[in-house]
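A single protein chain has been omitted from the complex, and every remaining protein chain is retained in its original position.
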Amino acid sequence: MIKLPLFSASQNAKNNTLHGAGPRPPQPYSEQTLHKGSRLEGATVTESVCPYCAVGCGLNIYTKGGKIIDIEGNPRSPINEGTLCPKGANSFQLAVNPHRVKNVMYRAPYSDHWETKSLDWALERIAQRVKETREEGFKAKSEDGLRLNAVQNMGSLGGATLDNEENYLIKKLLSGGLGIVSIENQARI
Amino acid sequence: MPGLGASFGRGAATSFQQDLANSDCILIMGSNMAEAHPVGFRWPMKAKEKGAKLIHVDPRFTRTSALCDLFVGIRAGSDIAFLGGLINYVLTNEKWFKDYVLAYTNASTIVAEGFQDTEELEGVFSGYDPQKQEYDASKGHWGYEGAGGDKPKQDQGVEGAGGAAEGGEQKSQQGSKGVHGYGLMGGASSHSTPQSESTAAPAGQPPRDPTLQDPRCAMQYLRRHYARYTPEMVTQTCGCTVEQFLEVAQLLCDNSGPERTTALVYAVGWTQHTTGVQIIRAAGILQMLLGNMGRPGGGIMAMRGHASIQGSTDVPTLYDLLPGYLPQPAADKGHEDLASYVKYEGMPTGYWANFRKFIVSLLKAWYGEAATPENDFCFSWLPRIDDDYSQLLFFNKMAKGEVKGYFLFGQNPGGGGPNARLHRAGLRNLDWLVVADWFETESAVFWKNDPTAPPSSEIKTEVFFIPAASATAKEGSFTNTQRLLQWHDKAVDPEGDCRSDLWFVYNLGKRIKQLYADSTDPKDDPIKHLTWDYDHDEPPRLPDGSLSRIEGEPNASKVLQEINGYNLKEIDSRTGKPKLLSGFSECKEDGSTACGCWIYSGVFPEPDRNRARERKITDNPVQPEWGFAWPHNRRMMYNRASADPQGRPWSERKKYIWWDEEKKKWVGNDEPDFEPDKPPSYRPAPDCKGMDAISGAEPFIMKPDGRAWLFAPGGTKDGPFPAHYEAGESPVRNLLYPKYQASPTTRYFEGPLNPIAHTPESEYPIVATTFRLTEHYLSGPMSRFNSWLNELQPEMFAELSPELAEERGIEHGGWMTISSPRGSIEARAMVTRRIKPLTIDGRIVHQIGLPFHWAFAGETVGGNANDLTSLTADPNVSMHEGKAFVCEVRPGRTGTPAQPTKKVAPWPTREDSPDTPKSAQPEGHLK
Amino acid sequence: MILQQLPVLNELSNAFPPRQTPVPSPGSDTQPLMGFFTDTSVCIGCKACEVACKQWNQLPSDGFNFTGHSYDNTRMLSETTWRHVAFKEKIGGEKSRWLMMSDVCKHCEDAPCQQSCPTGSIIYNEFGDVYVQPDICNGCGYCISACPFGVLGRSPEDGRAHKCTLCYDRQTDGMQPACAKSCPTASIQFGPVEELREKAKQRVETLHAQGNTQAYLYGADSLDGYGRLNSFFLLEDHPNEYNLPEAPPQPLHGQETRYALSLLTGLVLMLLSALFFSKGDNYAR
Partner (left out) sequence: MPGDTDNRRQSPDEQAGKGGKNSADSSGQEASYYDVPMLKPPVWQWEIATYFFLGGLASGAYILGRLAERFGGEDYREITRAGTAIAAVAAIPCSPLLIKDLGDPKRFHHMLRVFKPKSPMNLGSWVLTACSALIGLATVREVLDSKQEDLPTEAVRVADGAINISDIVGLPLMLLLGSYTGILLSATATPVWSRNRWLGPLFISSAMSTGAAAISLALEATSEAKSPAKDALQKVETTARVVEGAMLSGYLVSCGELNEPLTKGKFAPHLWGGTVGGGFMLPELLERLPVGGKVRRWIKIIADMSTLLGGLALRWSILFAGHDSANDPEAARQASRPK
């Protein structure tokens, strides 16, 4: 810049209009610019799948120091070839989000607020509630005397957003183990 | 997706998204693909670049329409009329693909005597019981000729029910306690329907008339059934012009045949109707006639909504299914013991002849050592269903206080359930509720933030909110819309007390087992003996090599291995554990194999080989080494049909799988969806069983007759042919069958919380349809807590035409109120010419479009379109009707607007990336 | 040292002396100029580019305003929106259309913002892209007014001007910009500008051959005297329909004349004043 003769830039501009940017004067780089790089350098890449719709786009999750620093489309995936939709591109905000609940919360009957509880407390209490409800609702036979072995006063909903393994365990535990019949997910709807 | 199951044998998208790029024409209908599946739309766009024609038929001009060559606007809920018109056009103009139709469909099969079509009975098929409002397929003689009860060919015979095909139907009669849904068949689930095939189809070859002249052959019925679906009738019913309709018909016909293929793409725009299954059936019939099934660039692509919605039906969290589309045993269906269950649900011919192997392997996977041949492999432990326990009906019960406890895993019925008010009333009437989710969704805060609910002090529900780990913080597999299993690794540990649902279910299971450990009650045997050991052998590590801090996390790979299956008799020397199965063909019926979900078998063939996790790119365009597609990694189903009956490609251009005479096997880029070495010339002997009964020229191996079903002798509860009925709520009379306004088998659950406007002359003259925006996701749990998405679509709006806006005095951008019989919501008015008033039967009918993404929890809140939808169920799958209902609109707001429950978080985080110099930090932290 | 913690001192070390780094000429073998070609004929208006940009650059949301401008609720490019998708409904006529276009900084070859920047914060980087160096910009706001496309904005957060960096940080590591990478229909393409121009011209020919005669390139060549754009567009309607200027002014050109006229006026006034002072002197004596 300093060596730039007065108004010489407009000479360049004239060249520009003739389809050539022309030689540009050296640019005054700052310290940061000189060392410009992406934050992905040195990051760990984990290949993943987008959790939104059923297209099944491949994602790359970049982590550093145990934190997610970037999520983008996996260019190797034959389904999305690195591209994403706005929701997929938002995957980072889905994972890193101040609105995410990070503790177990409990609402007592008729209460107007949440209480924070420990995981252990919640698991124990839920297990108890399941057992109580099952004891109350288990039917070995129908009124017509047909075999039921079913629990009809409890249910579960959800699964289309979960992993296959999770669905498998839900069905196995709740149906195969406890005899709960109303196990459902978004797929019906 | 029983529509596909009934037509072709498996209820899943028949092809893979990338294959759409090979199409010459794509009809997108009942789907707003560019908006709901933008990345999937990449492939139609590639086809378009290569010169393919894209057609969009939809009630609204959407972003999809903008990119298509042709847009035809129709009235929501008139799809069967349109498709029926196309079928009629193809038949009357003799544009159907004769060689294909004759060889690969049941066009020539003779239908049982006594069957009567809607043309004969003025709007219903034979077998209709007006009292019960349902069909009895057996009384209606929906079966094939010669397969009837009087002539049993199924030598297994079925428990005094007359045996054979129509005897099988008797089963459904027996099991039909006013509800849908036992078993795979009958379209009980929204998935595969092989069972009904056994109920309806005969063993051996049914009588056929290859000349198609017999008046009782399927083709003749088809012609008569659709004869009145003329272009004029289509126009009057749908509201499009004759020219538009003919242009579509012309394009489809011009782009089908040996040299060219047309693909169909649909989504919930077809399924969320009381006639949804039949709409998809109609599409199936069209594609059969045009010869587009099982061929590259053809097929029917179902675009499904959730990351693993296909997986959650394959490995079902569904009340009427066991893994792998085995039916949940039913109390009244003769499922008393394993033998009778297999007798009822298995099939003599086709692939379902292996039924017993799959159920026994499942029982071994669940009950382990306890399951022995002597005790019927504990078959009696499985709970029996005696009613419809689907979401809609169960919430209806819940709202009446009949349900005590409930789990929600990443689903938000309080926001997204049809008639969400009723769903919230259900939640308020529970004793306890467990919500495992990421954010405080409507279903988590219904007791404090619902502006339409009573105060917290009157709501009894005890609520446990379990913070779920995000997909990035857990490992497991998703099955996408093209049946592709893709494993995702865990990238980081979940924060705080967030845990995967796998962790929660596993550890809850452990606690429950502890609670029952000392029980001697036989009812507790299943839980005591349930195999439940998925602990990691070594402490798990994160991808960067560090140890995970989460205690008690189960090993998801072990779960997938159990799903894949083991040979219990063989020990793998590498692991010292039972050897993994290499595919479902290894399943045994003697209890020597355990397999959690037979159709997924082969996904984990070796201890260190998780094929869902494999991501190898090859020069094979099908990319068979990227993930694992069920069944057996076949990317395109029914691909035997890509070759002619002699096994040669129909054309060089559409070559996919063909018979290699030298190698004596089927070759091509994909796994053949056929026995790999069965020659095209193979013809079964009359007494053949199982797969041996399928000839070398019959590609639809899940069907007992190996053929696609133009006429569906079973598999649906509302008729063998699709017929146009108006939606449960419609302001228009049924022009085709004036005697039957809506489908005669529609189930309404009327009550104070769910009033229905049946008559066309109700005070709700406007047709409403719901839709999805690219920028949001479902009822919003995964988008309305995300400021980057909220800013793109910050408010609930309704799309309406300038004409309607002027009529009602509604201003663009201003507030409007939309009312249905279920209630009122407010929205901003998006007055747009993209919505057009339609001329139906000589009068103007207005439509409005409602995105269904908003409710009362999150950073952005607003009117909930699902507070307007109703609990109305189709007979096959209890699917509600969200895509067509009636409403009225007026300017102004409702009285009770919701307030955001979360303050906007513009930045997800402003923390610097760890271990990164300043020059490489994100530019936008603005610090 | 306490002194080193003074922010002003940091700023001093940051500012002086500027390091001079040459920028390659176009077509240079070692490093061709890089840019965007945004083909609106295949844009599906999904806004993935907007979110991908925010995600990569970790930009904040701009607040929630329902505009009623079809599906566009972010209205325009700004200091925190570096990609913006415009929507225009053109319904009726022979074929209804819904124009969608992902707008972005044009990375002008002859950029007014770069020329106006008094601190040398805005530079042409080694990829020929116009880049605001965040450690230099002091928020004078000149570039904001100089830009004929209204691209830049000043953030109330840090007081500095921000705009699309063409993912400079990604480019230095050999990656393509986040928006181009995410675009599901290749509406946004990234590459050497010369190659993109060739590709774009072929695309227009193809579209014309298919009967889409409205398609034309915006900014691939000079726009009525305004230098070429390194991020140029294929449009299907009048530029104003996308809120683009038909012939953007290059206001930094022609300053010589303006200075000359100003100095001339000043000189005349000085001469007259001098005259009055000297005449008055005589008169007074």
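By written order: A, B and C. Residues from 1 in each chain.
In this text, a contact is a pair of C-beta atoms (placed from the backbone, for glycine too) under 8 Å apart; a residue touches a chain by one contact, two chains touch by 3 or more.
This one's a predicted model, so the numbers in the text were calculated from it and none came from an experiment.
Per the touch definition above, the residue from C:Ala86, C:Val130 or C:Leu229 contacting the chain not shown is C:Ala86. Residue-wise, the contact with the chain that is not shown comes from B:His812, picked out of B:Arg574, B:Lys616, B:Arg648 or B:His812. Taking the whole complex into account, chain C touches the unshown chain at residues 7-8, 11-12, 15-16, 18, 67-70, 75-76, 78, 86, 88-93, 112, 115-121, 136-142, 144-155, 158-161, 224, 237-249, 251-255, 257-259, 261-270, 272-281, 283-284.
As a working rule, only the chains that are shown with their structure count from here on.
Taking the mean of the C-alpha atoms as each chain's centre, chain A and chain B sit 23 Å apart. A straight line joining the Cα centres of chain B and chain C is 47 Å long. Per-chain Cα centroids separate chain A from chain C by 34 Å. Multi-chain contact residues of chain B (touching two or more other chains): 38-39, 42, 774-775, 787-789, 792, 859, 908-909, 920, 922.
Counting partner chains per residue, chain C shows two or more touched chains at residues 46-48, 50-51, 55-56, 134, 169, 184. For chain C in complex with chain A, the touching residues are 13-15, 18-23, 25-26, 33, 46-48, 50-52, 55-56, 109-110, 115, 120-121, 123-125, 128, 131, 133-136, 168-170, 172-173, 175, 178, 181-184, 221-222, 225, 227-228, 250, 252-256.
Within the complex, the chain A residues that touch chain C are 1, 7, 9-10, 12-13, 16-17, 19-34, 36-41, 70-73, 75, 80, 82-90, 92-93.
Within the complex formed with chain C, the chain B residues making contact are 34-35, 38-39, 41-42, 45, 49, 61, 63-67, 71, 773-775, 787-795, 797, 812-813, 828, 830, 832-834, 859-860, 904, 906-910, 920, 922-927.
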